[in-house]
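Heads up, one of the protein chains got dropped from this complex, but the rest are sitting where they should.
The chains carry the letters A and B, assigned in the order they are written, with residues numbered from 1 in each.
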Amino acid sequence: MPDGSFAHPQQRSFNPYTDNGGTILAIAGADFTVIAGDTRQSEGYSIQTRYAPKVFRLTDRAVLAVNGFAADGNMFVKKVKQRLEWYRHAHAKDMPLRAIARLIQTMLYAQRFFPYYVYNILGGIEEDGSYEREACRAAGAAQSLVQPFLDNQIYFKNQTAAPGQSHPSHLPLPDVLAIVIDSFTSATERHIEVGDGLEIYVVVAKGRSPQGLDTMRGVQEMSARPDGDRMFVIRRDLKKD
Amino acid sequence: MSSIVNNIKDKVTGKDNSSKQNQESEQTFTIQPHPAQKTNDPRDLQGNNFAADPKVGAFHAREPYIPPPEIKNNLPPAQCTRSREERTRALVLHPSTVLSVHHFPPRQASRYLPNMSIMEYNGGSVIAMVGKECVAIASDLRLGNQALGISSNFQKIFPMTDRIYLGLPGLATDVTTLKETFRYRLNMYKIKEEREIEPQTFAHLVSSTLYERRFAPWFIEPVMAGIEKTPSGAYKPFIAATDLIGCINFAKDFVVAGTASTKLFGVAEGLWEPDLEPEDLFETCAQTLLNAVDRDAYSGWGAEVYLITKDKVIKRTLKGRMD
Partner (left out) sequence: MDISFALTGKGYVIVAADTTAARSIVKMKVDEDKIKVLSPHLLMAYSGEPGDTVQFAEYIERNIRLYHIRNTYALRPPSAASWIRRSLADSLRSRRPYAVNLLVGGYDTSTHTPHLYWIDYLGTMSEVPFAAHGYGAYFALSLLDRYHDPEASVEEGLATLRRCLDEVAKRLVVTPEKYKVKIVDKDGVREVEI
């Protein structure tokens, strides 16, 4: 009350969560996976930093994108990486992608009543060289802007194939990268929480062609061995306003 | 580790990572300079700013005045009408002193709004796009009562003149009421002026009609599209949208409104490009609408697209997915 007395019941509340904006996106091709995220971290109308990665390399062939409450996201990635390291020490190999997916699921559910406020997209190559449970997925602040665009461009929703032809079930890597970059420039244009920078991770299955990716501008190879699955990261600028 | 791999790879392939083809074709973005300045580099701004111009500078405040030491050091101490003791005593409130504290009432959405969003009560979405000497305006056809679908043939776009079409997404009762209001006002305009209204004028008519009800608004966010006749006799595409109290948005590319507006923004931003030919504009507009409403539970159930060019209007009714 205004007089500072405690004559009336007082209520205090503490909200342990916040929303740090940003958007993540993943698309699977026939023999590669693309996982991307913008690098802006914001709270309300303030930008906390223009470079805070949301996409993380877990193993030679697995990439995890986290979006939502950044502190939870970073902590979660840290714990997943720790579990993967323990696995490596115990089994002398990297955890397979399917196992990582299930691990993440159990780790999230373990926090059922004080959840990590994070949306996760896991991408990579499975042991037998196959890839996906889903061909494309957007999450985060601009999910509602990006997902219908992907429905149209990846799944060819509402598009009729020319007579006698059919839509490809998987797009080539250059097309996928173009769609990812377009998705993020579009989201940046219309959503205040998206922008600053773009990081695109590409995992290419062992022995498959990176389809000209290695000659792209701003690409950096992160492969552990040149003869295994190959991993690349492409960094691009997004508008900063 | 990765840089080592890169270096080895560069040596093996004989390629240089810094010079690549299709480098020029891709867009790059940086921090946008303020519209009033050409650059963000502080060095370019020196001696070039507004106040530094001697002709203009005279009208602006000067740099801070720093008094010379003989004045600064000989100033008398700051004076107060009451002593420190007096002031401290005055701070202790007499028991009978009544402090009047104004409490703001807890914020309510509005007394007109029950515990739901009126703008989403019936559902529906509209989009308008500019092309090369043409415009398109499209809407879905759903009328619902929250989650329950009532009609799959509820029009939200109405012809205002031969060359102006108005989309009215929002509360369905106000869709009909406003449609009738604009028909009345345009008939009156035509009788008084003995001519059809121009799109620019019409946008302001829409704006003032909505602002008239500033404090008990019509729950509609109009979107309009038309072809403007310039003084030189040429035709120019026109689109505009307003919020529910009539704030106009004259966009150059596209405008959206309704329950699927965020989805429409996302898809339109990805598909639209400048100077689309009429049939390409139709396809762009139709695809944008269909894919956006498919991700919105409150919009869909069919769609219609109006393609307006200077000599004709084509209306197409689309089926889309009916769920």
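Keep in mind that, in the parts below, contacts are C-beta pairs under 8 Å (C-beta built on N, C-alpha and C of every residue); 3 or more make two chains touch, one makes a residue touch a chain.
Remember, predicted model here, so these are calculated numbers, not experimental data.
> Which shown chains does the chain we cannot see touch?
Across all of the complex, the chain we cannot see touches B.
> Among B:157, B:172 or B:307, which residue is in touch with the absent chain?
Only one of B:157, B:172 or B:307 touches the chain omitted from view, namely B:172.
> Using the touch definition from the top, which of B:150, B:188 or B:234 touches the missing chain?
B:150
> On chain B, what residues meet the omitted chain?
122, 143, 145, 148-151, 153-154, 171-173, 176-177, 180, 216
Operating definition for what follows: only the chains that are shown with their structure count from here on.
> Whole-Å distance, chain A centre to chain B centre, using C-alpha means?
Those two chain centres are 29 Å apart.
> Within the complex, which stretch of chain B touches chain A?
For chain B paired with chain A, touching residues are 1-3, 5-6, 8-9, 15, 17, 20-23, 26-32, 99, 101, 262-263, 265-267, 269-271, 287, 290-292, 294-295, 320.
> With touch defined as at the start, can you tell me which chain A residues reach chain B in the complex?
Checking each residue of chain A against chain B gives 2-3, 142, 144-149, 151-153, 157-159, 181-183, 185-190, 214-217, 219-224, 226, 236-241.
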